[in-house]
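Complex shown without one protein chain; remaining protein chains in place.
Chain nomenclature is as follows: A and B, assigned in order of appearance, with residue numbering initiated at 1 for each chain independently.
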Amino acid sequence: MKYVGRPIPRVEDELILRGKATYVDDVEIPGMLYAGFVRSPYAHARVLKVDFSDVLKTPGVVAAFGPGDGEPFSFAPGGKVRYQGEAVAMVVARDRYVLYDALEKVAVDYEPLPAVLDINDALRPDAPLVDESLGNNVVHDKVYEGGDPDRALKEADVVVEGRFVIQRIIPSAMEPRGVVAAYDGDVLTIWSSTQVPFDVRKEVARALGLPLSRVRAIQPFVGGAFGSKLLVYPEEVWVATAAYRLKAPVKWVATRSEDFKATTHGRALTLEYKVGASRDGRILAVTGTVYADAGAYYWGEGLADTAAQMLPGPYDIRHGRVRAVAVLTNKTPLSAYRGAGRPEATLFIERIMDHVADVLGMDRVEIRRRNLIRQLPYRNVFGITYDTGDYPTAFERGLERLGYRDLKRWADEEAKRGRIIGVGFSVYVEITTFGYETAVLRAERDGSFTLYTALTPHGQGLATALAQVVADELEIPMESIKVYWGDTAYVGDGIGTMGSRSITAGGSAAVLAARRLKQELAKAAEALLGCRPEYREGVFQCGGRSVSIAEMVKAVYRGKAEAQLTVEAIYHAEPTFPFGVHLAVVELDPETGFVKPLLYESYDDVGVVVNPLLAAGQVMGGALQGIAQALYEEAIYDETGNLVTSNLAFYYVPTAAEAPRYEVYFAEEPHPSKHPTGTKGVGEAATIASTPAVIMAVEDAMRRVKPGVRIDKTPITPEDVWRLLR
Amino acid sequence: MIPRFEYIRVFSLPEAVDVLSRREDAAPLAGGQSLIPMLKLRVASYGVLVDIGRVRELRYLRYGDVVEVGALVRHYELEESPCGFLRGVAVRIGDPQVRSLGTVGGSLAHADPFGDWPAAMLALGAVVKTAGPDGAREVAIDDFVKGPYQTALERGELVAGLEFRCPPRGAYVKFARRHNDFALTAVAVAAEVKEGHVSWARVAALGAADRPVRLRKVEALLSGVPLTADVIASAAEAAAKEAQPPADFRASAEYRRALLSVAVKRALGRL
Partner (left out) sequence: MKIALRVNGVLHEVDVEPRKLLVHVLRELGYKSVRVGCDTATCGACTVLMDGRPVKSCNVLAVQADGAEIYTADYSDEVMEKLRDAFKRHHAAQCGFCTSGMLTTAYYLVRRGVKSEEEVVEGLSGVLCRCTGYQNIVNAVKEVAGL
């Protein structure tokens, strides 16, 4: 009875499909108060005065907090707001509708300041400063270097230069952020739509000077996050503080328009590159600068750096120098969005490969073939060591499995009938998994097990996947394991679900916990049975006698044997590296520039696949996000710093009608990671691989109309296509 | 969250007109599919909302020599209309949920420059029947839409319904960034073709100006000639020349112009 590797439907679905899953807005506590925020209409302004006199007179209004209220109410730090939507005050009322009336009654005097919205402008010496204390708008600047890039460029047959711009993305999890906090005089409890309840607890406890043991953070069901809920946001601290001070439950749930400004954005990296290659297509050196449009606060640490360090991708490039620069602008702060630096690195290098191939007149498959890393483990030029895999084999098998050549031929046939089809592919290597994760496993009197994980699933189906790996380790039915997550009352500390790390870090922690618990119980079994037992399928046996886990646990409670019934495992994980080939087929309407994604296919070596049903779900959903980055979505600001795409009507999250058909494959002979689960992570693979595959497909289609056109930005909108084709 | 208002539910047309003409800050509420989002975003607010949703006189749909569409006919009710042209427009509006509630009369009265029905009705040469404190009026569609979100409706006056003939031939071509989003541009054509020659054609567009407009030069070009590839090509060209498209974050004026040309070509190709 092995569960790992089987497409098992999710145990979470019982609640979700009956509408019984509790999201933060579903948390009800008698006496609930509602909090809301007054937010700056300006991108950059001094806050001269916040006047609550009107609002406090409004019936139903309970309290208001503003810049004058001191820590932790860090409204308008330094006396100014730095992006449209930054909070300047908070109002608490008895009713949601009354609250929104009240918010309009807070009088704020602003002195608008010139805003800086574009990284090029922000880098000018006379640019307005987002943060005066820095002296300029560069908040981070670091060079990654390896080999001798200058010599390699000099010796190269061709040097190719260019620039690629990746837009700002609004993560758009379907559930906006929200927080409920309640203080009963003893414990402060916070429910938050977050990926990081442990950090929320730490931050709130620190802000209020409370011991961690009296602060409990709960992650209820979360309606998607995609990296946009992995920071502790000020609202979480503010709402908790209000509940603590008012000794009443307080709820804040963002409206969508509010969320679009108050929740971090993603991507927004630009690469200026210069690469050297030999005539036969070997990339000798990659150099350049990655600029991050960091927004108003530098919350997105490491995004440009990850993009820089992973820029060589799956290719054997021995010389490199990439600068990672983060630039402040008067926009919503930038942070992680599904992939966080790796989709950008992959898009950049895949575009570079195509660019070099064009300059050399080389086939796009061939140039990759010539540069793929042959031997693993491999240390890339910036010092990152890729663990396991066989890239050349996976590449060839992948292209074959996905039918690349056949699809190209089919596109040729269709072209004869006047239908313009583009076929593109991408190759990626991804870095996943970092830090530690915690699992607590308890044996129950009836032989069932309770697993508490520090992971914070929000759609990934980890309660199912964790039950699978633990059931296999304990050789018991999955149904005997109940998985709880997202509550700091269960587990002391952990990190959470992000960065494709969950099943590898958290799953391995769970496996280790199961192993240890088995050892504990074996010790007790030995004492009971008087011989060293074997363990099989929930039963210890030796010398012709046996004892079940349930009997063991009861024996421990009765004092007949000694064992720990609850064990904790804290697993520290080294990074691991999935690899894959993805393919996209699009149809182009050359007159209008409209592009329709028809087919999306993937072939991934993600190590052990715990649950192919769930893994495929991650691939398809991730793919559509990357496709949307290629074709539809972009946060657009006007010249005053007003977010134009300020709600879901203006920001094009694709509907079912935009989605392609998907075919998902996993490598027949995967290369497991060295972690106990053997997994490498699959949550971001397709978000990473899909954008470059689609861009190549669109370019391929466009070249049937106009040879030689090149795409150097995302998204490529119908209007962009139309312009390029003119 | 919506600002406060007084809610008055009316059951008859005279009652509706009465309330609307007495209360200055009153607005009719039909399907609510444009009004409620504006209230929610607090970009609009009214002292009184007069819910006309239950006024029977506004809920009729008759297909005879002329088609009579009551103001409260919902978009979805035209999705399976015997008049093919109406079907082609209705299925391109928003999504099924919006079409469940949104009304034709509301669309006309709202006069969103990117709304589908005003342009479609322009091509049909519809007559807008109104009801107001001074009685009923019939306004030619060409005189009805006065500008973005502006119509010939007087204070207290309602769109009661529309009348038009189902065109012998018609086509509606709409380009939108996301499935059935508001159009970047769209072209509606109603025409009659006799013995291979266009006897008349009405061509209307949205996204060609700050309001839905007729493309008169295109109409003139088509009149009395056979619909050959050449004619269609010159009509498409004329459309681009005639248009003064707006620019916004969705599309530049230049691109809209190009799309319009393609829309005209495709609409004529489908006649």
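Keep this in mind: a contact is a pair of C-beta atoms (placed from the backbone, for glycine too) under 8 Å apart; a residue touches a chain by one contact, two chains touch by 3 or more.
Given the structure is predicted, the values throughout are model-derived calculations rather than measurements.
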Touch as defined at the start, partner being the missing chain; which of A:P176, A:P197, A:P249 or A:G641 qualifies? A:P176
Selected residue (touches chain absent from view) among B:G94, B:P133 or B:P148: B:G94
So one chain is hidden, and I want to know which residue out of B:S81, B:T151 or B:N180 touches that hidden chain in the complete assembly. B:N180
Tell me where the left-out chain touches chain B, residue by residue. 1-7, 9, 29, 32-33, 36-37, 39-41, 49, 51, 53, 76, 91, 94-98, 100-101, 179-180
Hidden partner interface residues of chain A, rising order: 9-10, 12-13, 15-23, 25-26, 96-97, 172-176, 221-224, 226, 253, 255-257, 458-461, 613-614, 616-617, 620-625, 647-649, 653, 655-657, 659, 661-662
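As a working rule, only the chains that are shown with their structure count from here on.
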Where on chain B is chain A touching in the complex? 1-4, 37, 41-42, 95, 175, 177-181, 249, 251-252, 255, 258-259, 262
Could you list, by residue number, the parts of chain A that touch chain B in their complex? 96-97, 99-101, 104, 257, 591-594, 632, 636, 638, 644-645, 647, 649-650, 652, 654-658, 717-719, 722-723
